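First the structure, which I've put down as structure tokens, then a few questions once you've had a look.
The complex appears here minus one protein chain, its other protein chains still in place.
Order as written gives the chain letters A, B and C; numbering starts at 1 within each chain.
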Amino acid sequence: MDVVSTRVRVLIRPKEGILDPQGKAVERVLPALGFQGVANVHVGRLVELDVNDVSQVGPMCEKLLANTLIEEYSILTPEAEETSPDVGPDAPRG
Amino acid sequence: MDVVSTRVRVLIRPKEGILDPQGKAVERVLPALGFQGVANVHVGRLVELDVNDVSQVGPMCEKLLANTLIEEYSILTPEAEETSPDVGPDAPRG
Amino acid sequence: MSRSEAVALGLTEGEYDGIVDRIGREPNQVELAMFSLMWSEHCAYKHSKKLLRTLPVEGPRLVLGPGENAGAVDVGDGWAVAFKVESHNHPSAVEPFQGAATGVGGILRDVFAIGARPIAVLDSLRFGEPTSERSRYLLDHAVAGIGHYGNSVGVANVGGEVYFEAPYEQNCLVNAMCVGLVERERLIRSAAAGVGNKLVLFGASTGRDGIGGASVLASAELGDADADKRPTVQIGDPFEEKKLLECSLELLDRGLLVALQDLGAAGLTSSSSEMASKGEVGLRIDVRQVPLREADMEPFEIMVSESQERMLCVCEPGRVDAVLEVCARWEVGGTVIGEITDTRRMEIFDGDERVGDIPVEALVDDCPLYDLEPAAPAAPLYDAPARTLEATAARDVLLGLLASPNVASRRPLFEQYDSVVGSRTVRRPEQADAAVLAMPNGGAIGISIDGNGRRVACDPYRGAVEAVLECAANLACAGAEPLGLTNCLNFGNPEKPHIAWQLTEAVRGLGDACRALDLPVVGGNVSLYNEGGEGPIYPTPVVGMVGELPDPLHAGRTGFAREGDAIAIAGPFAPALPGSELAKLRGEPLPDGLPETDVAAVRAAQAAIRDAVRGGRLSSAHDVAEGGLLTAVAESCLAGGLGAELELDVADEERVFGEGPGGFVVSAPEAALRELAERIPVTIIGTVRGESIRGPGLHASLDELRAAHGALAALFD
Partner (left out) sequence: MPHGGDRSVKFGVLQFPGSCDERDALLACAKVADAELLWHGDRDLKGADAIVVPGGFSYGDYLRAGAIARFSPVMESVIEFAHDGGLVLGICNGFQVLCEAGLLPGALLPNVERRFVCRQVDLEVVDAETAFTNRCAPGELLSIPAKHQTGRFYAPDLDPDLVVLRYATGHCFNGSQDEIAGVRNAAGNVFGLMPHPEHAVDPLTGSVDGLSIFSSMAHAGVAV
């Protein structure tokens, strides 16, 4: 077989407006460790996978990897710029 | 003040050779959901943050964001290519 | 392989020569790796075995004593309770979350390895003072790790203890105890038997986790080179453990196994060779059959990997398919990796190539045992604690004690643990001095774990006696009678005469106390070389105890329960301030020695308290421990949400804040206390009433007491 597989990264984060206690905790701790000037910290999930068919990653996210009620995701492929359904990279979809 | 802040993403994943039961679980369930041709699934964490000084992110990872005993990380900034300490993007540091 | 490699692996030159002697040639890499682990302190107990042999191991209710994966006692109607405590100190000092988590995982496996279903976990922790950032980090992550693992597997964590003392700063202690339930006839041994029978490995795949880890780690002092040891941390997967547990119990239910054994320290090497040793057989193992997580592993790595969540079993050839079927159903991948031979040798193959061949006996039984060279120290081993309390007024001292890290409420820890799964937890943490679990035969068991290292540092012999008495006192307050004891001996470097002395004295104390209480030691664990750059830890024998009570409806409570009850101090209580928590807060140096205890009188008092609790005659019972009498009264107030009016001379600090075994704060109608006074000394000190503790020269509201007692919450922001 001659299928070429692609390494894809899926970035999943809490939707905007949803309280992210983990992000808040990191934000609170950083200054105490001497790191100033940090804001808007969010903690999410990273899924990395090799796929034969990059177009399947969106459906995978919708079905399993993300819960779109509470999470938004974006997909990073090596060639393409970041893609996320419907919208551009800086306002990933939810 | 006129500090410009940068949105940075930190991708954190289990080091190679470290048990990644999450990745394995996802890899096992995907075919059952009709997604074929997926391999090497790893699940990690994503931290997104606005920083005034991008050079601080590496030290933040070392000190807080990642557990470098068992995790490796890479840092994505909007301008620069992915950076990870010491080595290139495809062989992130451990 | 050379002598220098052996030494790098932790063996002495003399031990290396012994190995060459026994196998008649130089060991190869696989063999040396196996020997270095099996002859390590961790596996061979080379500095403690002779001492352990002095502990009493017989008792009328004993079912399984030391030597098996866990000990067990009979609790009636065909049921047995298995239990054991184990340390994971060094791994936790390196990676507290995973270290503590895998510590729980390991002790769970020891219990289900004998066929018992784990029903409870207790944890015993020691850290440096919480003023240190490192101690807070270790505490936070160790507690999270313990919770993560136990909660996910679904075993109730029903108790434990934590102390904060400067000598643990560099070397924290993480001990975990597991209690399991089994029908006596279902107990299974780990001895391999039946030439031709198959060896099946099941559970997680094998990676490089912990290679050179636990065993080497547990046998060398942690120095600045810690970082080098880091890549070997073991990672736990409680989900895999849960499947492994259910799979193991199902294999036993179906009667498919001849023997069962967990893989712990030294992985496949120790589990397989110990099975062979116990069964007096040989084993042939093909490492090529072992499912790997990393493709390029060397045979020696496979043999010593400490990847978690794996078990080994022996079954008859005709049952292999059935065994593998059960493994498949639980998704724990079983693989035949070898078979039993009559050679009494461990033969390791890599496919067709024989890569190791060692007599089982040489590997398992021939490690030289060393005599300790104890010498009592001429000068104090430990610095005086830092002074943190200036107050002298009784009320302020009381509040200071309640807020002190060793006395404050453990709620911020134990609320991170599922204490109710299994639906048998009759007394949860802070409801009684011992946890109480209902048994299937309608009775119940009480469980406690204890060991105040500072007291042992003051006096290794009496401190160890006190640890046993304290555990038994906790059981008595719950209404339980002790059936057996497990222990974990956490000490510094035994090759140093003063540490050897601490260890020898403490084991003598344990043994004497057990004999005085007619209690068998059913098993335990030893963790030595607990030293950092700043010196040894306090000598810390941790004692875990299981007892029985006939009727869970009459399990005792710590908290005052009824307004108007009389409060009394009962028992042969002779408190002293030196070595107490208050002395510590005041920065006083540790005394050289503790007062002698009349163990027989304490035993009688415990029996009297136990009987009164069982008879439903006491509303509450609580043993006096850290912080002394007034602290114990305050704890009973807080646990019951009721105040106390006291007639006590609070200016007598020795009496109200001094410590020592044998004292119980009890509450009951006066008539019941008069009855108790026929058996043991009872002095009425007040009445349960109101919403504060008050008495001559003393007033503190319950809210003030509660606020002080809640001091640990600040450590978990």
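Keep in mind that, in the parts below, contacts are C-beta pairs under 8 Å (C-beta built on N, C-alpha and C of every residue); 3 or more make two chains touch, one makes a residue touch a chain.
Predicted model only: the values in this text are computed from it and were never measured.
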Remark   = Answer for the absent chain's shown contacts is A, B, C
Task = Tell me which residue among C:96, C:422 or C:559 touches the hidden chain in the full complex.
result = C:422
Remark   = Among the options B:26, B:47 or B:65, the absent chain makes contact with B:26
Request  = Check the options C:3, C:134 or C:242 and report the residue that touches the missing chain.
outcome  = C:242
Remark   = It is residues of chain A that touch the chain not shown, namely 14, 18-19, 21-22, 25, 45, 64-65, 67, 69-70
Remark   = Touching the unshown chain, chain B contributes residues 21-22, 25-26, 29, 32-33, 43
Ask   = What chain C residues would touch the chain not displayed?
value = 144, 147-148, 151-154, 237-240, 242-243, 246, 329-331, 414-426, 428, 438, 552-553, 716
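The criterion applied here is as follows: only the chains that are shown with their structure count from here on.
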Request  = Can you check how far apart chain A and chain C are, centre to centre, with Cα atoms defining each centre and the answer in Å?
outcome  = 42
Inquiry  = Distance between chain A and chain B based on Cα centroids, please, to the nearest Å.
reply    = 11
Ask   = When you check chain A against every other chain, which residues touch at least two of them?
value = none
Key: Junction residues of chain C, two or more chains touched   = none
Key: Residues of chain B that touch chain C when the two form their complex   = 17-19, 21, 67, 69-70
Chain C to chain B touching residues, read off their complex = 94-95, 98, 204, 207-209, 230-231, 233, 235, 237, 239-240, 293-294, 307-308
Query = Considering the complex alone, what residue numbers of chain B touch chain A?
reply = 3, 5, 7, 9, 11-13, 26-27, 29-30, 33, 35-53, 56, 59-60, 63-65
